[in-house]
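Below is one structure, written out as C-alpha cells; comments come after it.
With one protein chain held back, the other chains of the complex are shown just where they sit.
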Amino acid sequence: MSLVFGQIEPAVFQAYAFWAAVLGLKMLLMSVLTGLQRGSKKVFSNPEDVKPGGKVAYDDPDVERVRRAHRNDMENILPYFIIGFLYMFTGPNVTVASNLFRLVAIVRISHTVFHVLVPVHKFRGISWAVGFFTTVFMGVRIVVHFL
Amino acid sequence: MSLVFGQIEPAVFQAYAFWAAVLGLKMLLMSVLTGLQRGSKKVFSNPEDVKPGGKVAYDDPDVERVRRAHRNDMENILPYFIIGFLYMFTGPNVTVASNLFRLVAIVRISHTVFHVLVPVHKFRGISWAVGFFTTVFMGVRIVVHFL
Partner (left out) sequence: MSLVFGQIEPAVFQAYAFWAAVLGLKMLLMSVLTGLQRGSKKVFSNPEDVKPGGKVAYDDPDVERVRRAHRNDMENILPYFIIGFLYMFTGPNVTVASNLFRLVAIVRISHTVFHVLVPVHKFRGISWAVGFFTTVFMGVRIVVHFL
C-alpha cells in the first residue's frame, strides 16, 4: 500500500480505517440489538409494527437501555470519526496514533458490554471516560496544529 | 476532473460525493418536517417556543413519528458516511461502488417516505434492511482490506 494522502503515514491510515470500520459495524449492531429486544418484549415504536400480543410503548426498561447505549454511541463515536480522521493530518507518531485508534474502538465496545449486556456502572464509566478524553486529546491536537 | 486521491477512482469519488450530499440534504429536511408538524399540531419542546394556543408535549404521534425517522437516519446514514468514504480506499469496482452509493441514497429516501409520508411497515422494513446490509457489506470489506 502506497501513501494514501501526501501527509498521512500509510500505517496510521490503515489503523484508522480498520478500527473506524469496526466501530461503524459495532454501531450498526445496536439496531439489531434493539430489534431483538423489541421482538422478545413485544414492545414497538410504531402502531403499524405491532405484532400479535404486542403493543406500542416507549418505557420498556430493556429496550430503552439499548437505545440509550445506541444514543451514547452516536454522541461519542460519530464526532470521533471526524476528529480521528483530522488527527491523522497533525503528523502524529505512528505507534501513538495507531494505538489511540485501537484504544477508542476497544473502550467503545466495552462501554456497550457494560451498559447493555452486563450493566456495571463503574466499568461503563471508565470505558466512556477513556474514549471521551482520547477524543478530546485528538481534538485539542487538531486545534493547536491548525491554529 | 483529475484523480482526487491517489487511490480513488474519480468516478467513484464523484458518485460518493454526489449521493452523500443528497443524503445530507435529505437529513437536514427532517428538521423542516419536524418544524412543520410542530407548527400544525401546535406542540413544542421548549416552553419559550410555545405559540398562542400551543403547548409543550413530547407525545404527539405525528411529531414523534418524524423524530423517530430522523433518529433512524442518524443511526444509519451517519455511520454510512464514514464507512462509504473508507470503502472507496479498498479499490472497489467502479460500477459496483457507484451503484451501491446510489442504492443507499435511494433506500434511505424511501425509508422516510414509508415511515412518515405513507406509513407501510413492509416497505419501510425492506428499505432499512437494504441500506443496513449494504453498509455492513462495505464495513466488512474495509475490515478485510485493512486487516
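A and B label the chains in the order they appear, each numbered from 1.
In the analysis below, a contact is a pair of C-beta atoms (placed from the backbone, for glycine too) under 8 Å apart; a residue touches a chain by one contact, two chains touch by 3 or more.
Please read these numbers as outputs of a predicted model, since none were measured by experiment.
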item	value
Which of A:I82, A:V96 or A:L117 contacts the chain that the document leaves out	A:I82
Hidden partner interface residues of chain B, rising order	2-5, 13-15, 17-18, 20-22, 24-25, 27-28, 30-31, 45-46, 48-49, 70, 74, 78, 81, 85
Absent-chain interface as seen on chain A, which is shown	5-7, 65, 68, 74-76, 78-79, 81-83, 86, 89, 115, 119-121, 132, 135-136, 139-140, 142-143, 145-147
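By definition in this document, only the chains that are shown with their structure count from here on.
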item	value
Chain centre separation in whole Å, for chain B relative to chain A (CA means)	18
